[in-house]
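With one protein chain withheld, the remaining protein chains of the complex are depicted in position.
In order of appearance the chains are A and B, and numbering begins at 1 in each one.
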Amino acid sequence: MAVDGLDLAVGGLSAELRRRALRLFGRSLHIRTVDTGSCAVCESEIRLLASPHYDLHRLGFFFTPAPRHADLLMVTGPAVRAADNLLLKAYEATPDPKAVIAVGACALGGVYPEDSLVHGAVDRVVPVDVFVPGCPPSPVALLQGLLVVVGRLEERVRTLSLDLDAGRAG
Amino acid sequence: MTHAIGALALAAAAGWLAAAGVAGVGAVRRPGLRASALLSGAGGGAAAACGVLLAVHGAGTTVRLGAGPVGGASFEIAPLAAPFILLLGLVAAAIALYSPRYHEPGQGTAVYLAVYNLALLASLAVLVAGNVVAFLVAWESMALLCYLLILRHHKREGVAQGAFLFVALSEIGFLMIVLAFAILATQTGTLDLATIAARSSGVHAGWRSAAYVLALCGFACKAGLVPFHVWLPAAHPVAPADGSAFLSGLVIKLGVYGIALFGFTLVPGGPAWWGLLTMGLGAISAVLGILYALMERDLKRFLAYSSIENIGIIVTALGSGMTFTAYGQRAIGAFLLIVALYHSINHGTYKTLLFLEAGVIEHATGTRDLDRLGGLIRRLPRTAVICLIGTVAIAALPPLNGFVSEWMLFQGLFQGFRISSHLVGILIVIAGALIALTGGLAINAFARAYGIPFLGMPRSGPAAHAGESRQPVAGPALLAGACVFLGLGAPLVLTALDRVARSATGLDIRSVLLVPKLTVIPAHTDFSGFSPTYLALFLLAVTAVPILIFLAGRPRARSRRPPVWDGGILSFKPRMQYTATTHANPVRVTFEPLYRPSVHVERASDDPAGRSGPVHYRFHVTPIFDRYLYRPVIRLVRALADLARPIQSGDVNLYLFYVFVVVLIAYAVYTL
Partner (left out) sequence: MAFWFYRGVRRGVATTRYPPTIDSWTRGLPSPPAFHSARLTAALVDGLAHACPAGALAREEHELVVDLGHCTGCGECVDLGRGAVVPSGEFLLATSDRAALIKRVPIRGDSETSDGG
């Protein structure tokens, strides 16, 4: 699978969100991570984002511990019900305009089904703007997710096809 | 004008006498209670007016009554008493506004209010006493009436003990005062105070020193200076709130008045060591007072220790004033006397306010324990605002009166370099450093004393259900207004105090104290100066600018108000907050050699995390003065008494033998 050069054009679906986010956040985005019961491997990958190799600071992204200073909530974990209070309070405490990015297979509904202990997917608790699959998503995938949120990168998965034999007559 | 002053003083006295009578008869019912409060307040107003006029006019009057076997009583309203008379009037007026809502009408209240008004009368008599007899009679009456005040709730725990300590130390002090006056009276041959003052320079220096030291120790017992202070934290908290306010706001200032009377009027111009001794006692009292205050959980005991601290500051000002005068720096000496008088008024104002509000808190919540209170700013909003003004004043924060007087004290002390003796200069610097330490600790202490009860969440049920509906507000509000006026209008007040100081020291320092632009200058124009009035205006302007910017540039969009971010925990419990004990922990750890605490920890099991049961932590400050000063003295007295006991054996024959021996001796002396 060859990977094309990535450009920074604004575009794709949800252009309204992209345009709005781009105008509001520009190139300075403050991220607050919320762990709703993950195994912490996603957190390890998130932590690597600040390392010199990936260095999200050069792109204008910063981590902040206080939701009051955050523009973006990065949520991991399968939304364990015991963490409802935590997630909802953090969501409420983050001033508008804000975005939520759900990171990892757990947060997207895989691995743990909905039952008495977990919601299963983060978007059952708070509205999610961008989903980043992976277990864990590598820091490159996380960076792509962040740039998709602020509209600096185009989404790639919409036009992705997993059928290798498509185009051949069946 | 002098007639007006005398008439006002008489009016105050008459008002309080009438109030005592009305209270004694009528305060079993609410109208009688109100009537006596009205008369008491009227007396207070008259006294305050008398004080103001006296300070402004600068000269007093004399009234003589009778000539009994010890020379009769004479009353002289001298300018040095003016600030204290003003304070007495202000305190009486505020308490008069406060007491109808605080006390329940009844027999006990009737007796209490009668005693209280007579105590006001006795205090006025102390301040206007013109000869030794009048002074001593008034002093002792005032002390005994205050003892009865403290015993109002005599069946409660700790009251009898506190009252006993009060009267014991009061009597010890009285003994020393009597000796001091006796020395002066016999050495100058007169009982009249003005004549003693005129003739005292002719008395031998040793007698003068003895008189001053005795007077200092005697009045220190009343003022509450270390090491004579042990009665203050025992007695002031157990009296009713307005009684505590009266005691802490006024009665201890009478001790200060006594020291000032001796140091500046009766035996003025003493050697420097008098001033240094006074200053040392004051500085040590200030530091120790605030250090012990920080360890207190009981709000009223805390305020009592804070009174010790402020008395220490006042007496430091007096002592350093005497030192400067002894070295020829008379302008600075007069300046420091003004500082002492001004701080007396200031402390009287805000300490009375705080004690009255402590009474309101105790009535509203049923407890004085800081660790049980919390969140009162929402339940008692008016009380909270008034208490805030009092707390800002006592913590010496600009622009209120506490800040002005402490600033002036520091400016006076910093001019110690003008003294020729280097040793004395260094001692004055040390005193200044101790007062600075006190100031810092006081801010810590009062942040704790205001923050723990008023802010945060209620730490107990009664605190959560406090109500303000029937609590007194007018009295404390009057005092809060007085704090603001005394601070912003400091130039006016200091002009009046300057006239008082002039009569005491003979020096008019208004020309070097105030320039006509509302500025205060500490006795030498090349040193420093500031204006409390302009400072207040500046602070208002500075806070107004961001407010105006906010109002003008407010975003038009609707905003939402989420709750305070608490880290996402499920529920915030009151037990998660700071307590008064933990707030003072840094000070406790730093000064541990002074406190020598005994700590007792009890666990339900050996589990260090305490999972199987509660952990009890008890902390107790060792009372070093009690243990190392008073108990040995008491043991000595008991030992001596045990030695003398055999004389009183109960055997009639032995008593007859005593009579026989005495008759023999009398016969021998008569014939020889």
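Basically, contacts are C-beta pairs under 8 Å (C-beta built on N, C-alpha and C of every residue); 3 or more make two chains touch, one makes a residue touch a chain.
These numbers were taken from a predicted model, which means no experiment stands behind them.
Visitor: Just list which of the chains on display the missing one touches.
Guide: A
Visitor: Determine and list the chain A residues touching the chain excluded from the picture.
Guide: 1, 3, 5-6, 8, 13-14, 17, 25-28, 57-60, 105, 108-111, 113, 123, 128-135, 137-138, 140-141, 143-145, 147-149, 152-153, 155-158, 160-166, 168, 170
Criterion: only the chains that are shown with their structure count from here on.
Visitor: Just how far, in Å, is the C-alpha centre of chain B from the one of chain A?
Guide: Chain centroid spacing, chain A to chain B, equals 65 Å.
Visitor: Give the list of chain A residues in touch with chain B in this complex.
Guide: Touch residues, chain A against chain B: 66-68, 85-87, 89-90, 92-93, 96.
Visitor: Give the list of chain B residues in touch with chain A in this complex.
Guide: Checking each residue of chain B against chain A gives 560, 562-563, 565-566, 568-570.
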